[in-house]
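Following: one structure in structure tokens, then a few remarks.
Of the protein chains in this complex, all but one are displayed in their positions.
Showing subunit A:
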Amino acid sequence: MSLGLDDGLAGGTGAEAGGQDYLDGNALAGPLSEFSAGDLTVAEGRCENCGMTGVLATTRVYAHAPGMTARCRGCGSVLLRLTEAGGRTVLDLRGLSYLSIKRD
């Protein structure tokens, strides 16, 4: 199963999608740069709950909260949580079976 780039979620801006209460996964690019010099939003991940795969840019990101929560577009499960809290950035990836990125 693959996450397609349909329903206007992969606009590359991190903007709120179609009046929904979530952003597209490109919104993760800035804070994830704390962990990698490369762009992790192009990394492919697998949802631990339903097995759907896709790049982080296609996840649904809920950002009107104490941190950012990226959810699977297939089942809605939490894939990733990212907070900037007390001078540290905290990343929880337990909802992902893996993250994969192609080497040049």
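The rule is short, and it goes like this: a contact is a pair of C-beta atoms (placed from the backbone, for glycine too) under 8 Å apart; a residue touches a chain by one contact, two chains touch by 3 or more; residues count from 1.
Definition applied: contacts and distances are computed from a predicted model.
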In UniProt, out of "Fumarate reductase subunit C", "Sulfite oxidase-like oxidoreductase", "Bifunctional metallophosphatase/5'-nucleotidase" or "Chemotaxis protein CheA", the chain dropped from the view is recorded as "Sulfite oxidase-like oxidoreductase"
On subunit A, where is the contact patch with the chain that was removed from view?
21-22, 30-31, 62-69, 71, 76, 78, 81-88, 90, 92
